[in-house]
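A single protein chain has been removed from this complex, and every other one stays in its place.
The first chain written gets the first letter, and so on, giving A, B and C; residue counts start at 1 in each chain.
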């Protein structure tokens, strides 16, 4: 099979690096181009990039020369790890010009017609894509991944919402430093400390969850109406975002009901067949002290969300804890899974 | 002035050490005796104790020989940092035998007649003490300090409760490792990790807060009836427990109302005069990213609670963040302040 | 191919767990028995063991009932992760009784006739094994792995010693917490701290290196005579021991000479063919700030040693830095590679 040539936009940043790592030896996609800032452009990737993941810059991109970030890309598909400001300008231009953009940036997440997608839970939101042509006038298309923290929360809530109707959620996050990119969080701020602020994160958690859990009605997304109140915190963890959740339901489940629904959850077969899809999107941990970021972030190669400590709540109905790998499922891995689906549906041809 | 001779029970543990550190050069109290387990008894403190705080074992206790933990103490006053099981057995025996016990253990916190006290917020609970004589038949007395996390939460809620009536609280804690004593939390469990379980902590936060915010009616404590739902977590912080709070009020305050009430809060003058009382029991931080454990735990020499990020909540009324030094205000320092008050009221004579 | 049935002795500890993790799906070996302390014996492994690695207890051993640690084992091969005291008693008994013991314990490391082995560097020490029969009277045999820190240091020194003759070494280690097992290092001792003491570690580094770099002469090991002075320290790192080395040579190499020799190093072909052997036993990092524990410990699936910052020394000849994964190459992985060789040589039949 001939692989589809792809560009990674914003390739030198922390999420860009994760895209490259996960696309090494990918069965469908092959990186042919990397874009970077003016400071990096025209340098070799291996020299311009301060590799912050384990090991080394993969051989396949080591000597690739970084292109400036513009609208002239080889091939037709791009993964975007662009900073918010640049993404806001460039991503719509690329989609308009005919490219298929799988973005991890927040720029287009709220744009009507652009699916905000976690394939296992709202695969059908791809139905919105024709609106991008008819209403936005794009020749190409764009699909976005949610905010990293929202990813784990929305995956956890989805099966519970289907079964019991989620009405309200209190959520407190304890987020890993890798979520802030590189150099990101100063070590003087986080060693022996917790930072109780992540700019704009609480708003994203509150808003994006309702988009993700929205339903398609006549080709239009009707958002969910869950009331969410969030506290976002940064902790001294390398990878893995944890959230504590207190959930109020329309139909109150028992703890065992909730566990069963979460354990039984699988994505649609079409999604499950994708190479990056984990065997189980949700893993329920029954130990009293799990999930934990370090021990559960790599579940399903970083694509499974781990849920545990499911217990009654004396204000709402249930309390629970959820962990997601913020730069795999919560960022690059999620966008790649989106792209695999676009490919399977013939939308990348 | 002749100082009052005191014993520290459970002197070799982490809280016992903090008692010793804070009682060095205390204007009212002088350590004359230290108790320890059978393993430590009859050894010199400087040899038996693995000092886990900064610096060294204070000179004044270095060569003091550790006594076994029993009911034969010099003087009449004891500070207790005993483990739960031993405290449950020994503290009532000591109080019955005529000693005044200022305990940081959980053993007697729920016992009717025994004040659970944070002097700035419920000083009047000392009125219960006569019940210890009449109902429990004790010749001595006991006063207890609350759980470390509850300490910071209850101090934060008190002025708000007085002004606006707190009805319900969602609270998620991020607690320091020193709260688990020594050796306590294994480093393999907490480095690059969060542990979403602290045994029995959530129950204590939910129960003790209502005792602390209770009102005295005819010499009896009538507990508050705030609904509380807690998530307790351990994070990689040395000292300082942080909580995120979402609070529902009877009379909804504005953010500025809440800030004003918190900033204006002072304990009763009689409490404020005590040597260990901080100038301000509550310090409001207006920076967007404060309070933080490392930067705020030492406020007021570890006796002030820092509160910040006071902002609206789209489910309840207000969200905020609070930090308390868990082994000073939240443990040994709190018990010492209790003892100072007993002294000032003539209850240690 | 029928797999060889093996026992893991001391299976519930941190190194025991690593043995189990690395033996899951091993092409030659199959775990049929797990031994533990009296406290664990007769419980199921999944219940008795506090799994401290990522993820979960592997399915294949989850319901296996733990045996007491004694000399009655199924099969003929055992991997030992026993505590020092028990190993000292039991390992010689097992070898005497006919078992083949691949041990990570220190008990037999200094015993004449017992190879202390890192296959890539002293594979020929297997020639000593007949001495175990003739001199120790064992029906079985034993092979040992060196101390975790020594592992990385000896691997680094070997090719340099062959080429230039190492005469003296100053070494300072910065060792991961997992080296102390579980619960091991208390978090209160290591968070925001360094502990400048690891009991007996410096002696092991000084002694074992000379055994490992010894030469076989007429079936006898003649130890190397390198003078080594060590400082062992514990740092807040989960996995991965780092050492800084200052090395004095008989024949002083240039930096480029040393790099070339290290880069060219390969183990004997027979070793390189083993399933656990990495493609390169030594990886030279040319970046100015590598190797680092977190980013280099997993090189070669944890079996490669990473060396970098090779530069002149103004007292000795060269300075350099080396990182080894302490529980894979430095413990369980090293012992498994030893066993693979025994198998390949027909010594497990």
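The rule we apply is simple: contacts are C-beta pairs under 8 Å (C-beta built on N, C-alpha and C of every residue); 3 or more make two chains touch, one makes a residue touch a chain.
Since we're looking at a predicted model, the values are computed, not measured.
For the chain that's not shown, point to the residue among A:14, A:166 or A:194 touching it.
Of all options in A:14, A:166 or A:194, contact with the hidden chain holds for A:14.
May I ask which residue of C:26, C:50, C:231 or C:266 touches the chain that does not appear here?
C:231
Given the full complex, what residues of subunit A touch the hidden partner chain?
14, 52, 177-178, 182-192, 236-238
Pick out the residues on subunit B that sit against the missing chain.
The missing chain touches subunit B at positions 53-55, 191-192, 238, 294-296, 298-299.
Go through subunit C and note every residue touching the omitted chain.
Residues touching the hidden chain, for subunit C, are 168, 170, 172, 174, 191-197, 206, 227-229, 231, 233, 235-238, 242, 244, 246, 288-295, 308-309, 313-316, 319, 321.
The criterion applied here is as follows: only the chains that are shown with their structure count from here on.
If you average the Cα atoms of subunit A and of subunit C to get two centres, how far apart are those centres in Å?
From the centre of subunit A to the centre of subunit C is 39 Å.
So which stretches of subunit C touch two or more other chains?
In subunit C, residues 191-192, 238 touch at least two other chains, as defined above.
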